[in-house]
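All protein chains but one are shown in place.
Lettered A, B and C in written order, each chain numbered from 1.
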């Protein structure tokens, strides 16, 4: 059992292409980013899903977005118990060290994690209920929102609504972090909730007054 | 205290630009990705750092990489205790549901998280030692590697070596997950360790026989 | 040593986005602007500073403002000596060819050029005093105003006052151009002095009677 293998050759080839083109053309900027450090304006919390590229959607330059990606773009509630908390660490670094101005949670359609949560809540996914299921235990963060969508008859619509509730749940949990609440109070930080439709390329933004997502 | 604000207008403008160009040109593919689901060949575990865009380095297409990004591209050891474990959930989803063929850990130069860990190990960062420090507790994952670099005199070199040990630590911890070990045994999965130099655009790959990183 | 390089790809992408959206939606107007020529109502003299976008502050349409931007929004005195004078050429073109109705000088907070002038006047910036320093020789235009702020103890306040004196100095120098003085006499042109606070978004207008800036 070997710990690691060489990089697949198609990726080696592509890397050399990037080095000779994109890197070569932007070398001076990359060197400055290396020597002076990053100063991203925003942090984005997005899903690991291979179909969601936030840097593409927003034409982002190297250095613009500090990006945390996890399953279903979830943020757990504030829990300073001394254990490893990767999402909380990323948020803490962005807000207290980098002092980003915007914290954007980006949800998306066809989210496998959210669909799994829905199946679990309906009792259709016993394997996710096992203590050993990391995906199941991670999706527990979203479970309290199930009651908001339980009555929806059309399952596609139900998943879609739960995907949006996942964004709202993350926003609500972000507010439980003392350093976030105080940064917002000081006018140093603003939160934003987005949801994108992969197939249609749509983008909706959460309006907390209307309590719904509206197209941007 | 408002839960969310509208999206900054420069991002709204850029989104509409993406919609009218990149999306419009790839709409057929995006619709297939939406209806048929993702089928990424690889999972990448990368840092949240705004200067590291793995999709750019490898010219990745929508749908190619399942990407988890956290502080310092760390993977904690296998610990099925029923708590929320975002990184473990992402890895489990990639390997057991999506059945990716490659799992790539990508480290990088000028890593603020690794630098913080080094400061903490030297006793120069008491704030990171507090139980409430999510960044500190997250970087605890890397602490056992400090002894490997403790004797290095030049601090820049010391950080650089610890960044590479962070990649190795993640590879080692990945091997503690039963579903990963068995997927490797079955020849269904391979692990890869990379480290990129932000300023110089270099890319090195971990060679487990030589126990060092070599340029790709 | 190459004279020019390709445009960075993130700008290429954003340009295509603009072409497909903003341009496409305004094409008829842009074509008229091209075929019939510009007819701006106002000229704005503003700083090069990347944080000051006068078109954003005033929601300016394409074709509305003829904009000259230089370091510290300075206008040198009238000096028709046959040498190249970029600022004077811009003012001459705006007033005698385009016949703009308003000439607005827009100063701003945190101005690096003004700060450099202050340092130079205090003897703290010998490098700016060298004959070869273009920034130093350009900021000489503002030097006569130093005596107005020399007694102010608080340095932040001192810079802020000198920024406002830079606007007044430019207005005074504009009046030394014969074609400006006569256009004002004929009621064909009016001058305006503004100063904006970058962080607070404030805007103040110079009142020549009270000899001070007041919020608009």
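To be clear about the criterion, a residue touches a chain if its C-beta (ideal position, glycine included) is under 8 Å from a C-beta of that chain, and two chains touch if they have at least 3 such contacts.
In this text the structure is predicted, and so the values were computed from the model without any measurement.
Novice: Which candidate, C:86, C:126 or C:144, sits in contact with the chain we can't see?
Specialist: That would be C:86, which touches the missing chain.
Novice: Of A:29, A:146 or A:179, which residue touches the hidden chain?
Specialist: Within the whole complex, the residue contacting the unshown chain is A:29.
Novice: Please identify, in ascending order, the residues of chain C that touch the omitted chain?
Specialist: Touch with the absent chain occurs at residues 1-8, 11-12, 14-15, 17-19, 22-24, 27, 30-31, 33-35, 37-38, 40, 43, 48-51, 53, 55-59, 62-71, 74, 76, 80-94, 97, 102, 104, 109-110, 112-113, 131-135, 137-141, 168, 171-172, 175, 181, 184-185, 190-194, 197-201, 203, 205-208, 216.
Novice: By the contact criterion defined above, which parts of chain A meet the unshown chain? Give residue numbers in ascending order.
Specialist: These residues touch the chain not displayed: 25-29, 31-32, 36, 39, 41, 59, 61, 99, 101-102, 187-190.
Novice: Mind listing the chain B residues that contact the chain we can't see here?
Specialist: 5-6, 8-10, 13-14, 17
One rule holds for everything that comes next: only the chains that are shown with their structure count from here on.
Novice: When you average C-alpha coordinates per chain, which one falls nearest the overall C-alpha average? Tell me, please.
Specialist: Centre-most chain by C-alpha means: A.
Novice: Report the inter-centroid distance (CA atoms only) between chain B and chain C in whole Å.
Specialist: So the centroids are 46 Å from each other.
Novice: Among the residues of chain C, which ones contact at least 2 other chains?
Specialist: Residues 13-14, 17.
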